[in-house]
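In what follows, a single structure is set out as structure tokens and then discussed.
One protein chain is absent from this view; the other protein chains keep their places.
And now, subunit A:
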Amino acid sequence: MANAPGAPANPSASSLEFDAHLEADVLVLGGGPAGTWAAIAAATAGARTVLADKGFCGTSGATAASGTTLWYVDPDPAKRAAAKAAREGLGGHLADHGWMDRVLDRTHAAVGQLADWGYPFPRDADGRDRRVSVQGPEYMRLMRRRVKQAGVTILDHCPALELLVDDGGAVAGAAGVRRQKGGGWAVRAKAVVIATGGCAFLSKALGCNVLTGDGLLMAAEAGADLSGMEFSNAYAIAPAFGSVTKTLLYQWASFTRADGAVIPGAASKGGRSVIARVLATEPVYARLDRAEPELSAAMRQAQPNFFLPFDRVGIDPFTQRFPVTLRLEGTVRGTGGLRLVNERCATAVPGLFAAGDAATREPICGGFTGGGSHNAAWAMSSGHWAGQGAADHARALGNGARALRRAGGAGLGEGRGAAIDAGALTRAVQAEVFPYHINYFRTEEGLTGALTRLDRLWSDAAGAAPSSADDSLRVREAAAMLATARWMYRSALARTESRGMHRRLDHAALDPAQRHLLTVGGLDEVHVSARPAPLHPDPVGAKRELAA
């Protein structure tokens, strides 16, 4: 080996010291559903596998805190066809039926595996297992156990800050910091899976504050590009005082103004933008008064965490009104992420794979996920394929010596610029992505103004260093959110129509000529280009769209 383990590959690139070195075939970054399925698949394929999580594998990420419904559909052709058709229009006719079929098959198998591993699926009145949802704490506790049983080494509280690359530009590991033990870590690996989730901009949406787009930035620094980043403006309903952004039960809510007047058109599904418009100037209240009383017990059993805020402040949400807000979930319940180049979930960079919310979900949901089931199915499926793909890549690579260097840039630099104040940069980015009038209701003027300010922040941040080693994680998170915001808004500016969850006030209609996908990438210069969408899978939909 050109660099013996123990010696930082390029010590001058950063002030980090490595206190822990490991070698692996496959390194998985992120231990949510996507990362755990990836690690199990890689280890099962015979790869020596390490999984590093910013938090704790088993409690960290969006699923562990929230729980998810699953896109679990029996392999009955009629049911499958209906499941695919149901989201065709919502997703803006961008999804790919080949991918949907693969994901439906893979999800069915993975959920069956969960049952075999002892996940306690509920039974219905006929005694049948019902497998359309999982509880977050239960599911992720089980996944951690299975990861360990597969022989994977888990590094908890070890956020990755940057990738390591070889002379040819292939990804060859990652490095980061140890939050609890102190110092840095580095893992040399033959392949890396990015499963770091989406980016929710520290909005305190349920379980989402570990999700700051770190993996997107790291991958882009190594040369990967992204797709679908215009589909990044998911806002979820929550009680105004709380973090619980679970939205399923709001389908039984009525929404009112302070004086009690019902807000026409306001609804969780199909009327959320109405809520955003009113919230811009006055409070909005909700009450779950449209539910059949006999369903309320089922609701409690379905979503125990939904009721925590109410029970704890003494509100009965079925009979009493409570104020609501919309918290940004960014790409977590959007669809944008790293662009995949094949069915093994490889990115454009050799040795780098992506899965879950860190990868674009356009192949199965086009430009919309919002609530429900597709995200979880994608995390299981893409995780499995990325883990297998990474293991195969590692095996093919063999054991040749490679000289490594660090690929990280923004916020890790030698301090050409001033030291970055992570809190100030985070607030500056939030001020551009939280407001409904910039991000939810998009216009050329609003997006251009935000981009001017974000680009200026980037040129200051790009060469700067953290003010202290303790601050390096916060600074990298801020830089990653900043990069993510710029990819989002450049893509949103380029899509001069409304499609999926991307809405332009100045281009309110869907434009059939823009049934394409947008690739976005670059750091100092952000570039966007269109590539063809999959062949239209649904001729009826195509006709409808042309008529629109």
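Here is the rule we use: a contact is a pair of C-beta atoms (placed from the backbone, for glycine too) under 8 Å apart; a residue touches a chain by one contact, two chains touch by 3 or more; residues count from 1.
Everything below uses one rule, namely that contacts and distances are computed from a predicted model.
The listed choices are "(2Fe-2S)-binding protein", "Ferredoxin family protein", "Cysteine-rich domain-containing protein" or "Copper oxidase"; the UniProt protein name belonging to the chain that is not shown reads "Ferredoxin family protein". Only one of A:Gln303, A:Thr331 or A:Thr519 touches the absent chain when the whole complex is considered: A:Gln303. Annotation: of A:Pro33, A:Gly58 or A:Gly446, A:Gly58 touches the absent chain (contact as defined above). Counting the whole complex, the residues of subunit A in touch with the unshown chain are 54-56, 58-61, 64-65, 69, 73, 79, 82-83, 86, 120-124, 130, 132-135, 137-138, 156-157, 179-180, 204, 206-210, 239, 241-244, 248-249, 295, 297-305, 307-309, 311-313.
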